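All protein chains of the complex are present and in place, except for one that has been dropped.
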Amino acid sequence: MTVSDVLMVALGAVAVGAAFRVVRTQHVVRAGLWLVVALGAVAALYLVLAAELVAWVQVLLYVGAVVVLLLFAVMLTRAPIGASTDLDRPRWSGTLIGAGSGLGLAALLVDAYRWRKVAAPPSGTAERIGNAVFSHWVLPFEVLSVLLLAALVGAIVVSRPDGGGR
Amino acid sequence: MTGRAGVAWLFAAAPGIVALVGLVLPNRARRLAAGLGIAGATVALAAAVALATMGGAAIEAGRRLVDFGGLPVTLTVRVDGRAALVAVAVAVVALAVQVYSVAYLAHDDRYPPYAAQVSLFTAAMMLVVVSGDLIVLLVGWEVMGICSYLLIGHDRTLPEAPRAAVKAFLVTRVGDVGFLLGIALLGLSAGSFRIADVLAAHLSPARLTVATLLLLAGVAGKSAQFPLHTWLPDAMAGPTPISALIHAATMVAAGVYVVTRLYPLFLAAPATLAVLGVVAAVTMLLGALAATAQDDIKRVLAWSTVSQIAYMSGALAVGAAPVALFHLLSHAAFKALLFLAAGCVIHAVGTNSMARMGGLRRSLPVTFGCLTIGLAALAGVPPFAGFWSKDSVLAVAAQARAGGGAAAGWVGWLVWLAGLATALVTAWYATRLWLRVFFGTPRAGTAAHDAPPLMRWPVVALAVPSALLGFAGLDGAFARRLGTDSLVSFDALAVLPLACLVAGAGLAWWAWRRAPATDPVSALGRAVPVFANAFYLDAVQDAAVVRPALALARVVRRSDESIVDGTVEATGHGAVRLGTLVMRAHRGPLSWAAGAALGGAVLAGVAAVILVSSR
Amino acid sequence: MHPVIPYVTAAVLFGLGGYGVLVRRNAVLLLMSVELMLNAVNLILITSDATVAAVLPATGQVFALFVIVVAAAEVGVGLALVLQLYRVRATVAVDEIQLSESPVEVPEEVA
Amino acid sequence: MTALLLLTLLLPVAGALAAVGLHRRSDVAGRVAAVVASAGAFVASVALYWHRDGSGWVSTGQQRTGAPIAPWHQIDVSWASGLELRFHIGIDGISYPLVVLTTLLTLLCCVYTLWTVPEGPRGSLLAALLLTIEVGILGVFLALNLVLFFVFFETVLLPMYAVIAAWGGPARRAAARKFVLYTLFGSVLLLVGVFLVVAATGTAELTELTAGGPSRFAGTLGHGTQVAAFVLLALAFAVKSPLWPLHTWLPDAHTEAPTVGSVILAGVLLKMGTYGLLRVAVGVLPYGARQLAPALGVLAVAAILVGGLVCLAQTELKRLIAYSSVGHMGFVLLGIATLTTTGFQAALIGNVAHGVITGLLFFLAGAIKDRTHTGDLRQLGGLRERMPYLSGLLGYAAIASLGLPGLAGFWGEAFAVVAALRRGGPLWTILAVFAALGGALAAAYFLRLLRHVTHGPASPAGAGMACPPLARAELASWAPLVLLALAVGLVPALVLGVAHDPVQALGEVVLR
Partner (left out) sequence: MRLDHVALLPAYCAAGTAVLAFLADLLLPGRSRPVLAVTGLGAVATAVAAVLVGRGATRSTFCAGQVGCSYVADHTGALVAALFAALTLAVVGLSVAATPQLPAGEYCFLLACAMTGGVVLGYARDLISLIVALETLTLPLYLLVGLRRRSVSGAEGAVTFFVVSVVSAAIALLGAALLYAVTGAVHFSAVAAALAAHPDARALPLTGAAVVLLLAGLSFKVAAVPFHAWAPAAYDGAPVPVAAYLSTASKLGGVIAIVSVTARALGPSLDVAGPALALLAALTMTVGNLAALRQSRMVRLLAWSSIAQAGYILAPLGALALARGRSADALSTAVAAVLGYTFFYVILEVGAFASVVALRGAFDGGQIADYRGAARRAPMVTAAFVFSLVGLAGLPPGLAGLFAKVVVVRSLLSGGSAWLAVVVALNAVVGLAYYVRVAAVLLTPGANPGGAVRAVRQWPVLAALGAATLVAVVVGFAPQWVLDAVR
C-alpha cells in the first residue's frame, strides 16, 4: 500500500458512500448535495490518477454546472424540500440488477487485475490532453459541437413557455 | 389392324358411341334415343354374329395406349371362339332389352339417358369380352358397375332404388379392390397387362395363388357370389329390362367370363380353385334356398341367378371352363327370357308380388308359354337349354370327384353334391313360381292382358334359344369354339339330376295341391323367414361392415376436426396468447424499460463470461 | 499503485447508479443516478490509462472528456424534457409513464 | 418460340393490369380484357407444343435424352446473381400438361366471371386476381431456377387470400387467414430448404442440380444435407398439396372461397405442391427422397383413408369435395413416394385429372349453392327433379372423381397402387392394399353424396326455390372440363405421352 493507494481507498469510500446516499436518501435536495460529494470524490480520484485536466473539467462541468442544473430542476418541479416517503418504487428488482451489475463488474475487474501494481501514469496536463485532442480527436470534437448546438437549441425550444407565437 | 379386329372393336364401339351421343340428347328426343339404342345393339349383334360364324383363328391385335414407366397399357383386342359366342349372347340380350324397353318404359320421361346407359352397359360388357388387355378390361368392368348403379337407380318413384343402386356399386367395388390388386400383381409380374403376355409369364405358385385369389374377389363381387352376393337381390329395384340385362348377359356373367379368359392361371393355382369350389357350393345352395321363400317374382329370379352363376363357378372350380361357358350361354338365354317375361307379368298386373298374381295363364297366354319355357330351362327339364348345360356341369363335377384333375377330389364331391341338392331346390321354387303366378284363382284386381308387341316379340325371340340352345352342346363345332371336344356326355349318374328335378317339382306341386290358395312355401315352416331373408347375411354385412365403417368415419371426422385441425387452431391461438403475455409483460412504467435494458445487459454479460470461461 | 481500487470503486458506482435508475420515481433523481453511472465509466477510462499500454497516449482521458461533455448535453436536454413533462402532467414521477396503452386491447380475430 | 414462352407468362400480367386499370371505368371491359388475355395465354401455352425437339406426341419410349430436364424452349436471363436468382424458365414434358391445365382453368374461370360475379367488389378485380394467381402458378411450373421457383411459389399466396377474403362466404376472413398463414408456413420452409441446397451446391439452376444426380454434387450435397433439405421441401410441398395431417386449411378455404377461387385452388394451385415435390424435392435430392419415401408413402395413404372417411361423415358439399381432394392428392403423393417411373407417371396424370375433375366439381357445387343457398347435404336433395342437367353433370363429375376407369381419374389412382405394388416389400404392399381400399371408399362417399343431392326425395327447403336453368356462361366454362375428363380417360397419352422421356430420365436419377 502506497500513499496513493490509501488515498484512493479513502476517496473511493467517500464516493461510494456519497453515491449510496444519492440513491437512498429521502430528501430530494440532499440527494443533489450528496451527488456533489460523490462527484467531487471522483474528481479527486482523477487527480490521484494523474488526470489533472479531467479532474478540473469534472469539477467545473459537473459540480459547477450539472448539479446546479439538477437543483434548479428540483426547484422548478416543486419537489418537497423535506423528506418524502414516495421517492422510491418497490426496490427488489432494482437491487437485484444494481447489485448484479455492480458486483459482477467488480468481480470481473478484480479477476482481471488482481492485486497488480502499476506505475503511476504521466500526469495528464492540459497541454498533453489538448495535444492529443487536437492531433487525433478532431472529428469527435467537431461532431460534439453539433451535438452541443443541437442540445442547446433543443433545450430552449422545448422549455420555451407556451404561447410563443407558434 | 386386320379387318376382323376392326369388326371385333365394333362390338364395343357401336354401342359406346351410341351411348355417348344418347347421353347428351334432350329428354324429349325419345324416339331418336330408342332408335339409336336399337341401332347400336343391332350393329354389335351383326358384328358378333359375323365374327362368330366366320370362325378362323383367334384374333390378337392392338396398339399401345400409354406407358406407365415401362408398364405398357395396350388397346388390344383378343377374340377367340368363346369371346365371339359370349359377344353374340350379350348382343342378343342387349337388343332384346332395347326393344323391350321402348314399350316397358313408354311413360318414362327420361328415356334418352336410360337408353344411352343401356348402350353404355352393353359397350362395357363388350369391352370386357373382347379386350386383350387387363387394364382395358378393367375399364369395361367398372363402367359396367357404374351403369348398373345408374340404371338400378333409374326409377325415381321407388324409394329403395337409390339405396339399392349404391349397394350394387359399392359391394362390387369392394370386390374390385381385389380385382385391381390382382391385375396389378399379374401385370407387374409379366411386365405387361396384355392377357397374352400375362398368360405367357412365369409366375411363382405363391404369387399366382395370391393374384388369382385377388381376382376372385372381384369376380365374386361382379358375379354375385358369396359373400359379395348381397347386392343382386336388391338390384331388383331397377326396371325389369335392366334386371334382365344385368342377370343374363352382362354384369354377373362378366365375372365368370373373366375367369375363363385367364383360366390357365387358375388351373395352375389349385388353392384358388378350391376356394372357388367352396364359394360355388355355398352360393348355389344359399341362392336356391333364398329363392324358395321370396314373394317378389323378380327376387325369386334374382336369387335363382345367384344360384345358377354358382353352377358356372362350380364348373370352373373343377376345371371345366367350356362347360361353365356353356351354362353361361344357356343361362343368358333363359334368364333374359324369364326376366322379360316376368316384366310382362308385372306390366300386366302392376305388381311384383306373387301374392297378388295367380291364374294368369288364360289372360296372358303368350307370356305363360314363354315363362314356362324359361322355368323349364331353369329347372333343367329336358330338352330345354338348362337341362343340357346343368347336366354338363354336374357331369364334370362328378368326374372331378376322383381327383387328379385341376382340382382336388373333395372339391368335385362338394360341387357335385351341392349341385344335386340345388337342382332339387331349383325345381321346387321354379314350380312354385309357375303355380303361384299362372294357376289357381286370380288374385289381381284388374283385368290383365298380354303385353304390347314390342315387349312380346323379344320374349318370344328369347324363348327360342332357351328351348333349343342345349342342342348346340351336342355340336362339335360349337364345343370346339368353347374350347373342348364335347360338352355333353351322359352316363349313369345323369339320372340323379333328373331324379332331383322330379322330386323337387313334385314336392312343390304336392304342397300346392294341398292348399292351392296358400303359398307352398309355408310348408317349410319356421325356415321361411330365414330363407326369405337369405340367412340374414344382409344384416350381418350391415353390422360387420357398414356400421363400423360409418362409425369409423364419424370418429375420423371428429378427430380430424378436433385433433389435427385443433392443433393448428391451437397454434394460432397459442401465438396470440403468447402475444398477450408479451404485452402483459410490457404493461409497466418507464422504469421497466430501463430495467429491461440494464437487466438484459447484465444477463448478456453473465452469458458472455460463462462463454469465455468455458472456452 | 493498485488500479483495482479505482476499478472496484467504479464498478460499485455503476451498480449504485443502476440501482438508482431503477428505483427512483422522481425523474430528476433518476438523472442523478445516470450521472453516477457515467462517472463510473469515466473512472474506468481514467484508470485504464494507467493500466494499459495505449496505442495513443491518454486516449482514456480524452474519451472521458468527451463523455463528460456528452453527459452534460444529455442532462441539459433531459432536464428540459422533464420540465416539459412536468408542465403537461404536473408530475415528474416516472412510474406514471406507462409503456403500453392500457388496457391492452384485444384485436378481433385470431389466426 | 421463346417468345411464346414469355407470352404465356406476360399475357396474364397484361390482362391483370388492364383489368385493374379498367375496373373503375367499365367493369365489363375489365372482365373482357381478362378473358382476352387468358385466352391468349391459353393459346400461347398450347402452341408451345410445336417446334420442339424430341419425340412425337405419343412417345415410343425408345429415345431418351440424358438430362431429366431437357426443356423444349427456355429463357435464361440473369436477375440477381447475388441470390443465385436467374430468370430461367422453360417447359418440358412434365410441366407442359400442367401449364396447359392452368391456362385452361384460368380461362374458364375468367369466362365464368364474365357472366357471374360473386357478391363482393367488382368482378374485374376478381379477374385480375385470378390472372395474377395464374402468373404465379405458371411461373412455378415453368421455373428452372430454384429461387425463381420460390418467388413464384410465394406469388400466389396473397392474391388467393384476397379472392377468398373479398368474395368468399360468411366465414371468409378466418378461412382466408388460415389459408395464407398455413401455406406461408409451408413456403418459408421451402425458402430454407432451397437455400440449404443453394448454400451447399452454389447453384440454384434446376437443370444443373438434377443433371448428374447425386454424383455431381456428391461432395457438396452430403447425405445429411439432403435429408434435411428434403424434409424441409417435403413439408413445404406437403402443406401445399396438401398432405395429411397438414391439410386442414383446405376445407375451410374451399368452403368459403367463391366458385372460381375454389376451382383455381383445387384445380391448379394444389398442383404446385406435387409438382414441386416431383421436380424439386425428388429431382434435386434423390438420396433424401429415398430415405424419406416410406414416411411420405405412409402419410399419403393416411391421407387417402382419412380423406375418404371424413367425406363419408361430411355434411357440407364443398367441404366434402375439399376432403376428397385430400384423398386424391394422397394418391398423387403416393405415386411420387414410390419413386418409380410408374408412380411418377401416375402422379402426373393424377394431377391433371384431379385438376380437371375437381375443377368441374367445384364449378357444379358453386352452381348448386348459388341456386339453393345451402351446401348442407341434408337440405339438398331431389336435385335431379328440379335441375336434371345440373344433377347429371354432378353425377358425371362425381363418377369421374371416384376413379371410374375410362374417365380421367382412374389412371392416376390405379397406377399409384400399381406403383406401390411395384415397389414391393411388405410396407409398400400394405400401402397399396390400403390405397386400393381408399379407392373403394371414394366410391362410397361420392355415391352417398349423389344419393343425398341428386337422388332421393326433394328437400322441403329447396322445393319452393326458383332454380334458373344452366346459363351460357356455365355451359361454356364446364363443357371443356367435361370433355377433357373423358378424353384424358380414354387417351391418357394426351398427358403422359410428352412426359415419358423426362420421367424416365428422372427415374434413372432417383434410382441410381
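Each chain carries a letter (A, B, C and D) given by its place in the written order, and its residues are counted from 1.
FYI, a residue touches a chain if its C-beta (ideal position, glycine included) is under 8 Å from a C-beta of that chain, and two chains touch if they have at least 3 such contacts.
On a predicted model such as this, the values are computed, not experimentally measured, just so you know.
Every visible chain touched by the undisplayed chain in the complete complex is listed here: A, B, C, D.
Considering the whole complex, the residue from D:G21, D:P121, D:G169 or D:P388 that touches the absent chain is D:P121. In the complete complex, the hidden chain is touched by one of D:A39, D:L158 or D:V227, namely D:L158.
Residue positions on chain B in contact with the hidden chain: 572, 575-576, 578-580, 582-583, 586, 588, 590, 592-594, 596-601, 604-605, 607-609, 611-613, 615, in rising order. Mapped onto chain A, the footprint of the missing chain covers residues 104-105, 108-109, 111-112, 135-140, 143-144, 146-147, 149-151, 153-155, 157-158, 162, 165-166.
Touch with the hidden chain on the side of chain D covers residues 78-85, 121, 136, 147, 150-151, 154-155, 157-158, 161-162, 165-166, 173, 177, 180-181, 184-185, 188-189, 191-192, 195-196, 198-199, 228.
In the analysis below, only the chains that are shown with their structure count from here on.
Just to note, of B-D and A-B, the chains joined by more C-beta pairs in contact are B-D. Distance between chain A and chain D, defined via averaged C-alpha coordinates, is recorded as 70 Å. Chain B has its Cα centroid 100 Å from the Cα centroid of chain A.
Between the Cα centres of chain A and chain C there is a gap of 9 Å.
Shared interface positions of chain C, i.e. residues touching 2 or more other chains, are given as 18, 21-23, 25, 95, 111.
Each of residues 178, 181 in chain D touches at least two other chains. The part of chain B that touches chain C in the complex is made up of residues 569, 571-573, 575-576, 580, 583-584, 586-595, 598. The touching residues of chain B, counted against chain D in their complex, run 27, 64-73, 110, 113, 135, 138-143, 146, 149-150, 153, 156, 159, 161-163, 165-166, 169-170, 173-174, 176-177, 180-181, 184-185, 187-188, 549-550, 552-554, 556-557, 560, 564-565, 568, 572.
Residue ranges on chain A touching chain C, taken from their complex, read 1-2, 4-5, 8-9, 11-12, 15-16, 19-20, 22-23, 28, 31-32, 35, 38-39, 42, 45-46, 48-51, 53-54, 57-58, 61-62, 65-66, 69-70, 72-74, 76-77, 79, 86-89, 91, 93-95, 97-103, 105-106, 108-110, 113-122, 124, 128-129, 132-133, 136-137, 140-141, 144, 147-148, 151-152, 154-156, 158-159, 162.
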